[in-house]
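Shown here: the complex without one of its protein chains, the others still in place.
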Amino acid sequence: MEITLQNLTKIFQSKREDEVVAVDNLDIVIPSGKLFGLLGPSGCGKSTTLFMISGLLKPTSGKIYFGNEDVTPVPPEDRGIGLVFQNYALYPHMTVKQNIMFPLENIKMDKREGLKKAQEIADLVGIGHLMNRKPAQLSGGQQQRVAIARALVKSPRVLLLDEPLSNLDARLRLQTREEIRRIQRETGITTIFVTHDQEEAMSISDEIVVLDEGVTQQVGKPQRVYDKPNNLFVAKFLGTPPINIFDGRIEDGKIMIGDVAIGKSDAEDQEVTVGIRPEGFKIVERSSFQVEVEFVETIGRDTTLIIRHPDVEVQESFEDPEQEENTEEEQAAFAQEVAEELGEEVDDTKMAGIDIPQQSVQQAKTFRAIVDADYGVEPGDTVKFTVKPHKMHVFNKETGELV
Amino acid sequence: MEEAVYGNEKQIKRKQRIRLAIVYALVVFFAIFIIIPFYWMILTALKSYDQVFRSPPLLWVSPANWQFANFSAALEQAPFLRYTVNTVVVAVISTLGTIITTVLSAFAFARLNFKGRDVLFMILIATMMIPGEIFVITNFLTVVRFGWIREQTYLDAILAMTVPFMTSVFYMFFLRQAFKQVPDELYYAAKVDGKTDFQYLWRIMVPVALPTITTITILNAMNTWNAYIWPRLVSQQVRFQLVSNGLRDAFDDTAGVIMYHEQMAAALIVTVPLIIVFIMLKKYIMRGVSRSGIKG
Partner (left out) sequence: MLEEQQNIKSWFYLAPALILLSIFIFYPIFNAIFLVFVKDFNYLQGTHDGFTLTENFRYVLRDPNFSMAMLNTMLITFVSVPLSVIIALLISVWLNAIPVKKIQGFFQTVFFLPYVTNAIAIGMAFAFLFNQYYGLINWFLGLLGISPINWVGMGASWGRAMFSLLVYITWLGLAFKIMVFLSGLQGIDKQYYEAARVDSASRSRVFKRITVPLLSPMIMYITVTSFIGAFKAYTEVIGMFGERLGPAGDDRSMITIVALVYDALDRSGVPGALSEAAAAALILFAVTLVFTFVNLQVSKKRVHY
């Protein structure tokens, strides 16, 4: 089922009569049978969009199509959707079986057939053995699966997931997102999910849309959006550790940071913002881009250098708000775990959990570069860099658009 | 989601509007059912003798003809102001007593550790099941033995009406719940600062539990205002009575025809203070009720 959002707009009327535009003229086509991520910081309108697709919220203007059918006026119960709420909204007084059966009873399905169907779905999501438990007797991950089973049991045209992983701890998150991916593949249902966690969205989505303040920033395959960000917002939002931002300018076809030319550009001379991915630096023998290393973070496969630079912008953090609430102890414990796994293949995105040093050094106007561990760089060393052109993005200083 | 609007086809909207109209109609119908006795009380209190005894009854009396004299006539029937003073005195004393005893004991149950604490608490909770009448019989004998009944002075009457009600297992339970919500860390912090338990109770627990204490105060005062049985039993002189007793005694129809307009005027005098208190303190009363409801 292909889903088309056409000029979709939602305006909330707040108490003091001022209007808040939550979703602004959204035009998106969500391809059939794919896992589609709605991604953005909190308050960007992604959940509002999801609830409009579900029918629980009525758009102020614009249309929603399921295939060729205009479902904008159709109430949620008639849209043929399955919705998984952020905190699951499992009925606490019903058993797992009763929860999953509830939608079937509402459409008056034959009881025996319904039971068979419920069991099939429960087995599919891996909770078939828990049918007689109450939600309170289940772990967070199991509740999540029950919620998915309840949403899937009536064979919806579309599956909607609101922040499906946000109530799970770090380990369960990795496991569950793979599970969601698997279930989506097996059922082939067009699935839309909302998240503020870019890593989560990128790792499982077929396609993502990045939203900010209700406006589409970019749509596309995750890798493509990462490699070719349309604007500064997208560049900053995707990637861990985040992209390094420098004040720079274009002079005679050269991209300059301070006095150093780090690349070429066809654009005319102007003040620009330069973004360089941490993995975009290459240590070389000779270069005028010469800096002193302040800290070194070793994670085995590669090394992160933390370098002080006067032209680095202090970056705002897009981290998961729940993660920020974590105590330092928890974060340190997680860092410890990761450290213990050293030597194994450690995905650098996993390092997202360790954001203590990152934040503290950001405030000290530093940037980070990920280089091969073989260089054996020590704090205090002076290194020379060149910048990989495809890892560097140049944005207009005022608009933030790609130059 | 703050604004869940479901569907927007005209038909659905119409259905929704009809449903809402039905809801309003039912709510208004039952609201009228609730309001009628109050309206009837107020209306009758403002009618003249002739208007009261008219059949069919008048449903409205124009303000120009309102008989405010009924109120003074009612006050002549019985010393309602005196009853009101008595009631306020009893309410204040019993509420103060209740709060002191329940705060202290609830603190012990919530915060201190002593032998037999849980057993004692269970026993106290169990007594809540027992109908008050079982206590009343003996309590009456007890206050007689305390010398508060025979040759009763005003002080005796007040003591007899307040002392048996200076504590309450229910409020104790209620306060203990509130105290339990104060995190233990605050207690340890106070200990580290060298505060005594009593200082901690007074400076930290009581302010934190103030909403609950307010609720208890209001509920207890309301109970006193409505108390009928016990005051009737122990007040030996008409002038020691509380409002409910005074009201009933003044207008018992064993004497013959009831002057309904005066009776309703007196009833209104007794009812209005409570309603004013309710409207002013609605928030606290509702919180108390809903909390007691949820905790069961």
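First chain written, first letter: the chains are A and B, and each begins at residue 1.
Simple rule for what comes next: a contact is a pair of C-beta atoms (placed from the backbone, for glycine too) under 8 Å apart; a residue touches a chain by one contact, two chains touch by 3 or more.
Everything quoted here is computed from the prediction, not taken from an experiment.
Novice: In the intact complex, which of the depicted chains does the undisplayed chain touch?
Specialist: A, B
Novice: Which candidate, A:S42, A:N87 or A:N132, sits in contact with the chain we can't see?
Specialist: A:N87
Novice: Residue-wise, where is chain A in contact with the chain that is not depicted?
Specialist: Within chain A, the residues touching the omitted chain are 54-56, 75-78, 81-83, 85, 87, 89, 91-94, 102-103, 105-107, 150-151, 154.
Novice: Using the document's contact rule, name the residues of chain B that touch the chain not shown here.
Specialist: Interface residues of chain B facing the absent chain: 1, 4, 6, 20, 23-24, 26-27, 30-31, 33-38, 40-41, 44, 52-57, 59, 100-102, 104-105, 107-108, 112-115, 117, 120, 124, 127, 129-142, 144, 163-164, 166-167, 169, 172, 184, 188, 197, 222, 225-226, 228-229, 233, 243-244, 247-248, 251-254, 260, 263-264, 266-268, 270-271, 274-275, 277-279, 282, 285-286, 289-290, 293-294, 296.
One rule holds in what follows: only the chains that are shown with their structure count from here on.
Novice: How many angstrom lie between the CA centroids of chain A and chain B, rounded to a whole number?
Specialist: 56
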